[in-house]
Every structure is written in C-alpha cells, then in structure tokens.
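What you see is the complex with one protein chain gone and the rest in place.
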C-alpha cells in the first residue's frame, strides 16, 4: 500500500545524511566527551561543532546553546529555571492559551506552587492581542512565553513585536520554536528573544535530543542538576550521536530554508485549495497568511475527526487531529477551543503537516482519497442533510 | 597504536546487537509512538517491549518503569519529584557524602529552597554506618537516597538492609543503580527500594536514554511536564531508538550477568594484584570485597593522577581519575575525601573500569606499561625518596 | 488500539441510514464528548423488524452503533431494553478503557427510542 506521511509536526524521519553523521558515534567513537583520554577527545570537538551548527541556524553564539533531551525538557527548563532564578524579582508569567502542553502543564504545575500565570486569549484566527499582552505585564512579571509557531494550526506569532514589548518592560521572553526552527527563518537577535526551544525530531534529527537557547546574562537554575556538562547548566552525559545529528540537521535545514519554505507552502496550498474545492462545508483553522508553510488544519463539518483519520490511515495516509475523544471537553483541542471554534467543527478537524519529502503526487493522492471518505462519514452522520451547507 | 579502554564506568560503546536493534527506528520506523496511524502503531509496541525488558532485569512490573534521557534526569526526577509530592509530609532527605553529583548537586540546590539534607559519612573503606543512618531518620524524613554501587571506587552498599530500615520507618528509598544494573544482580523486590535509577550508556545502550523505576503507590511530581507520555509522568516525545536499545541491552545483560560478573572480577583482580606486585607504595581505595566486579581505584603515592593518566593515554590506555586539578580542595574527589584518604594519596588515584570486551591481553599490557611510567613520575616528584616506602 | 471487530464495524457499518416512516426514533447525545446517535426502528408485535442508525462520533461510537443494530434486530423490545452497553462493547471484543463511554451511546440511543415508543403507545 502507498504510505503517505503527512504528520511531520508530530515527528519526522531521520534524514539519511543526519543518520550517516551520527553512526560513528555509537560504537567506534563512543567516548564520553567529558573524558580527557583519546576516547573522550575524539568526540568532544564534535559536540562543539554541533553547538556551532545549531547556533548558526538561529544566529546566536555557541556558548548560548544548551543541549537537552527534547523540546519538552527545554520548555520546562526555561520556565522552571526562570521562576527559580528570578524568584526575588517576581512570580508572574504571561503565556497564551494555545501553547504546547509542555508549556501549559508546566505553568499549571507552577500555579499550584504559588506562581501567577496569565493565559492570553486568541482571536478566531488564533492570533494574540498585543495590547492585552502589554497590559498584562506587572512589576512582578518575570517571563513572557509565546510560541513561535503553533503545532496544531501552524499560526505564526509576531515574535519581533512581542520581543520589543518584552525589552521595553525588561521582561525575559521565551519562545517555543520547536515547530518553527528549520522551517521558517528564526533569528534570535532580530526577534529579541532571551530563551528559545528547539527539538531535534521535528527537523529530521533523531528523537531524544533538543536544545535551548539561553541569551547571555539570563541565568537559569538547572532543571537537571549534576556534573559540569554544558557549563553546569545541564547535568548528564552528553547524547553524542543525538547532538551531532541535531547539529547536522540544523546545518542542512539552514542551507535549504528558502527552498523548503517555498516548496512546502506550494504543496500545502495545493492541498488546501483542492480540499476546499472538492468538499463542501469545510473550514480552515488558523490564520490563512500567518502560518507555518507546511501546516494545514481543516475541519470537515458533520463528522468526527477520528473516523476520518482512521479511514485515511487505512488508505496509507498518516495525518493527525488535535481532537481526541478521550481528552474531554467535547474532544476538542485546547487550541481550537481557545480560538472559539464551534465544538462540533472542532471535533471534525484534521491536521496535515507536510515535510521535506512530501511530493505533488502525495497531495494528489490525498485529494483523490479524502472526499469520498468524508462523504461516506457524512452519510452516516445525524447532523448532515444532503442539501445543507448553511451550517457554516 | 593499541587502544585499551578501561573507563567503562564513564561510558561504554554501544553493543553491536543493540545498535542493530535500534537502527530501523531512525528512518524506516520513525513514527511517534503516541500517533494512532500506521507510523505510530509500528513503534508503540516496541516501546512496551523495551519496558518489559528493562522491568525484567530488575524484577518489577513494566508499568513501574518511566523512560528518561539519562541517569542524571532519573536522579533529579526521583528526588525533586519526591520533595514536591511529599511536601505535606516532610522536608528531610538522608543521603551519603559519596553519591554521584547528580544526587549531591540536586540536594544542595534543594537545601537552598529550605529542604534539610543529611549527608552520611563513610568509613575508610567507603562504607556506611547503618545505625547512624537509622538514627538520622526523623518524623519529617521523606527520602533516603543511597547509591547501589559507587562510580569511583565501585563500593557496593548494603541495599537490602537499608531497604529494611526504610520500610520499617515508612520512608521512601531511592537507589542510584546506574553503575550496578547489568553488572551485579539488582532485584527491586528483594532490595525493597521504591525508586531506582538506570542509565543506558553505562551498559552498552546508547547515550541519551535511561529509566527510573517508580514503585507503584509512590507518586512523583513530574520533572518534565508535558503531554501524556509515560502515563503523564514524563513529557516529551519518546526517544524510540534509545528506548529500544536500552531494552535490548537490559535483556542481553540479564542473560549474561553471572558470566560477566565472574569474568570481569577475575580480570580486575589480575590487574589489582599485578599492579600491587609491580609497584611499591600503592593503596587500594574502596572496600576490597564489597565492590563492583569491574572497578579498581588505586593510588600511586608521590605522584599526581593526571600525569599518570596522560602517560597511559599516550600508550593508548584510557582510564580516569576522580581527581582533577580544577576541582579545588586539593584536587581530590569528594568520594576519596569522604573516605578520609590522605590528600596527597587522593590526588594520585586512578580508576580502571573494565567492560565486557576487556581481555587478559589488555590487562597484561597495562601491567607492562604502567610501572615504568609511575617510576618516571616518581623520579620527578619532590616527595619521593628512592629508599622510601614507609610513608604508607 | 481497536480490535478487529471494531475496525470491521467501523469500516463497514451495518444498517446505516434513516427510515421514511419509522415506528420509533431515538436521538441521544453523550454529554461526555458530544457524540450523537439517531436510531430508527420498525416494530411489529413488540419485535424489532428493522433498524437503522446515524452516528456522529469516533470509531468506537460508530462500531458500537453498528454492532448494537445487529444485536437487536429481530429481538423483542424487552430483550432490546435488556441490552447493556457492556454487552455491546463485549461483542466488539472490548474497547480501549478511555473509549468505553462511547459504547454507551448505542444502547442509550436504542433505549431512548423504545421508551419513547412505549410512552406514546400508553
């Protein structure tokens, strides 16, 4: 069966060049980079090379990169580490209602410990009111956390403007850029962010490695205390193959960024337009312009997302849904809920996320397979009247 | 040049069978195990298989295993997660002066937040006074953290007895078993531990993966908040290749444990006896019997460890030293310091840690190469008199 | 995640549709997740002669609906009222724990239709 993977926001396959770069570091170059002997020396320079490669992609200095095990660790480290390091200064965090669970769950856990958190609302396109953001800042605000690009809808936030606001009020600014780095230009100087989260497996590096950018002069209390690794910022023996892979992936992504963005956006738009032309009563979720190039979140009225996903899966198409009948609250994703999407439409949403390997043929296959599935499920739906269309 | 790796306590090379098991999960089976489509389903069962393999090695149920990114994360998670989860109950931790920095630095950071920590002393063999341990327990004690085997000296602690004390006083018991699992029998039921730390790269699994055993009924506050992974205990996309590799390594280690222990102990004893016969004025650090089978920590009086290590390195022999001229306190390791080792002897210590691949020829090479190096350095030392020997 | 039976009933649901002149209609929406079923019955001599359904919901909800219709067609109203959600789930070789509530829909929708019918007849 044809296998078409359109869930690249969930994870990506490790790129051949990246795996090739990693392979020697499992068995032949296996040393601990903290060791001074031949086995350690053989690898430590590769860690520093990877640090430069990551730094190069986001325009920071290598010393500002701390290697982590994933995007979730990066977000936890940035937020909890700031709360602990700045506890004399204040205890208020401003974030958005549409962050990834790694940010939201962390904030909720901190609330139980007395930290105050403002969750900014978004409008129906998924965008923030920047005045509201600025007004939320108080004397006690220690951190603003706004993601670069949303994982479910692809919505891109005005990071530069938020960076200016944060600067103006001298508040630290964290951006979870797990979905943005390697897909759109990310320049920490231009953006004025102080902390920025990266995860390897979203950009064809392996699972189990990530990085946190920590601007010089913004000390964090470690999340993982231990040895002297990462200049005392993150204990634990370095994941050498993972780090080397992340470096290579960043280098490759940087070199192809322009091309990638354009190519993927064209394919995404082809998918979007094709679906909208072939299927009535669909709704795009997320701002049509301010969006990651490869993400399409779309609702098919009258049916539930899971059924659609399962049928797509049976035809070899892997996509995903923020909705899950298990998550309560009418099974709608917290992101769509925050955007005020009608609960029924929220449940009918599907996310297609394209990758570097996605081809025109893949898109055309989806365009051929999907409409009859929707029709079949609609024919089964008590809410669907063949004549309808006014519901939207 | 001959390359002889005798630093297996620092890290190990990934075993061929383990790497082979991991390889498909980078590129062909790359799905996110949380995804419901074909790409996710293809890998999720392998995560559960690995969980069983790890659980099998330490005799617990798979649901009690939480995958982490390293031993340091495991220790931080176990300690900070207990402090947070049991803060209503108390705020006192009992540990030892010879734990790994991942435990000690965590405890020191917690002290700054008001947690009380007792660091138990050890005797000159590196062993604890269990009465002192029991007497240190108060109403407010929430955790006892004693490592299974010491990374520098190999000293093995009486975990079962400590487990009985912990049970008697209904205090949680964490054992950092990073150096013990896969090298000596570790049975969490028999030992009566509630939390146990494992790291992959010490047992021929890759760097970047570890596991924490969490006995049922001992909830921990997550260290890494995020999605629903690991039953809400550890957020972050699973490191699939790493986890699969850890599972396989545990399975292999379990099957070979008896053989490994015996073989490595014989080689270690050959090294120890050979060195003691060939070089006067040496001192064994750590209890001669209660010791990991592959660890030898030995001091060569009158000379500094670094010089010896560098000369060994030039001859292809990788070993290590707890001492480092950078770490202050006369460059002595905190472990030897806690054992009351004379500062001068402490600085002259070298750790040899053997692995599955260590051969008799390797040991004989060390026995041939090392004595003249020691002599050369001693001839350079202001403390050495050719006639001496009484100093010890 | 789902059993083969669930996947079979989800992919090829039996008795989907409406009826022009049903003897009974029941509509039931789960307050838990918004899933909704509409059940149409043809009843003769207290026996379910024909049954149709429409369901909005996840695969478990659709499969439960389909399985339910197979289980009660030809049965008496009392037998149908005795059908439990657990029985439907069991007939599907079980459902994932977090999906158990989705099987409620099917029996509940059926019972609603029958109870309304019996009410009206009184």
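Note that the chains are named A, B and C in the order they appear, and that numbering of residues resets to 1 at the start of each chain.
Methods note: a residue touches a chain if its C-beta (ideal position, glycine included) is under 8 Å from a C-beta of that chain, and two chains touch if they have at least 3 such contacts.
Keep in mind it's a predicted model, so treat the numbers as computed, not measured.
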I'd like the shown chains that the missing chain touches, ordered by label.
B
So which of B:176, B:204 or B:304 would be touching the chain we can't see?
B:304
Residue among B:13, B:179 or B:347 touching the omitted chain:
B:347
Among B:16, B:63, B:314 or B:361, residue touching the chain not depicted
B:314
For a quick check of understanding: of B:217, B:288 or B:382, which residue touches the chain that isn't displayed?
B:382
Interface with the unshown chain - residue positions in chain B
302-304, 306-307, 310-311, 314, 325-326, 328, 330-331, 343-344, 347, 379-383
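One rule holds in what follows: only the chains that are shown with their structure count from here on.
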Here the gap between chain A and chain C, centre to centre from mean Cα coordinates and rounded to Å, is 40
For chain A and chain B, what's the span in angstrom between their mean Cα positions?
35
So how far apart, in whole Å, are chain B and chain C when each is placed at the average of its C-alpha atoms?
58
By residue number and range, which residues of chain B touch two or more other chains?
36
Check each residue of chain C and list the ones that touch at least two other chains.
none
